[in-house]
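Removed: one protein chain of the complex. Kept in place: all other protein chains.
What follows is chain A.
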Amino acid sequence: MLHPESAEAVVLRRKVVLSFWAVFVILGLPIWIHTTTIHRTPLPLSAVKGLENELKDGLGLRSDDSPRLRVAVGVKESCLVGGTTTGEIGQELDRLIRPDHTSPLFRLELVNARESALPRYTLDCITSDRTPLPKTTISEADEINLYIPADNRGPVIIANGLYDAFVADFLFFNKHNLGSNNQAVSDTAGIASTIDRGATYADAIHLSFTLLVGLDSSTSKRQVEALSPTFQLEWRDHAENVWNTLKSSELNRYVTSITFDTDIGLQHITGGNSDRAGVEQDVSPEKLSSLLDTWDLQPITLLTTSLNSSASKVLQFVYFVPPDSANPKPSVSFTIANWGGVVIAGESRDLAHTMRTFKRQIDKLLSPVSFTLVDATKSRKVRPSRHEFARIATIMNLRGAVETLSALSRLVTSLQEMAVPSKVRELVDNAVMEWHSAVANLHADGDYSASEYRGLRHAAAAAQFARQAVFDKDMMLNMFVPFEHKIAVYLPLLGPVIVPLIAGLRRIIVESRRKEK
């Protein structure tokens, strides 16, 4: 039989149990909660949503007084050619398209064909004798913009989606009047995708030039280096004039000379074909691509580490001089988007020509694209001014910023186990602020000198901040731990402590109740 506890022992036991509980509740629980709770800084998701809506509404840049026609379109492919249209929608459009109409822009507001009570229309194609247009696919965007030239002469531009509409808006209504004189842009969707295909924004863009010469080539490194200072300034000025590089972009030039037997590389292109005509046919994009795999291109490391920094972008330009003994020697130049350009110097090449080829390749890779204008009699290429493209580039960057911020919002909302550091909040706030500055500049459209492009700089900064936010290295997802693993960890850890504490507390409670009785 157990000896009964003395009064002092009971008091001591109670104090010990209650002390342990006090430490557990006052100290242990808060520390545990603090160290296991995932830190998620609240993000301004409503502000991001506001940017999405602002972009969708046209940034306040588009005229809103154009006639609107609500239609239900149930088909995905159709086309509309200026002039006469068919069906009831055609009659409605004909009514709107009067010779004296004031606004050449019409907006077809699409409603969901499955849900709407409106009758369904099919936009049909009628080929005009004067200006045949290719078919255009109408996507399931909620708005189609038709740009109909004055006097109903010339082809109609169809722009689906907001971004295409921006481009078409700008081209059609700008001061340089690209949409006049019976000329119109043939394919806004293609233009938009071509603009996007260009080099994306980077903190710094490095141009790396490499000279590869055959062992017995008469072209030497010295010859190239002798000419390069002449072209260096020219390249620099030229590249700085491209529309998507900012003044902070760096241009660095290297010339490396690697002498090796280039026969293997050449045979890779020619397949050992000694017939010159056969060589011309053999030079296919696939073989040229394979040629790159045979080279080990390593740009010279700069004194700074900016080249190795992955925040910068490197474009390679290779001047490949086959050995004099090689026969035949193909003469071809080619570019690869986001990689760079290659000039293979055949017998007819001279260095000055090669340098100019590189300049054109820089132009192609970084410069604004040209539009193809078509009318009844001819087509020609037009390159809009830097100002015009700066505005389009601004809108492009703003679109990129909002898409990135929207992606961040979705990720943060759906992945509740993802930590959100306070730095990400700062970056998002900065992105939103730069966004508004860019839009303000777009509206002002004032002092837009070639060296400033304030709107573009703000928009590029907004896009950059957005990217930094979504790719912040501290915004990682907590690893998944199966529930049974948590039990396996916590049970042996807490069990030996919790069980005596609960037993002790229970005994205290039971004793108290007995005393009351």
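Just so it is clear, a contact is a pair of C-beta atoms (placed from the backbone, for glycine too) under 8 Å apart; a residue touches a chain by one contact, two chains touch by 3 or more; residues count from 1.
Convention: contacts and distances are computed from a predicted model.
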| item | value |
| --- | --- |
| Hidden subunit of the complex - UniProt protein name among "L antigen family member 3", "Autophagy-related protein 13 N-terminal domain-containing protein", "Peptidase C13 family-domain-containing protein" or "Cyclin-Q" | "Peptidase C13 family-domain-containing protein" |
| Residue among A:Ala407, A:Ala440 or A:Leu493 that touches the chain left out of view | A:Ala407 |
| Absent chain, residues of chain A that touch it | 139-140, 193, 200, 283, 285-286, 288-290, 292-293, 308-311, 314, 332-337, 339, 341, 353, 356-357, 360-361, 364, 403-404, 407, 410-411, 414-415, 417, 470-473, 475-477, 479-480, 482-484, 486-487, 491, 495, 498-499, 502-503, 506-507 |
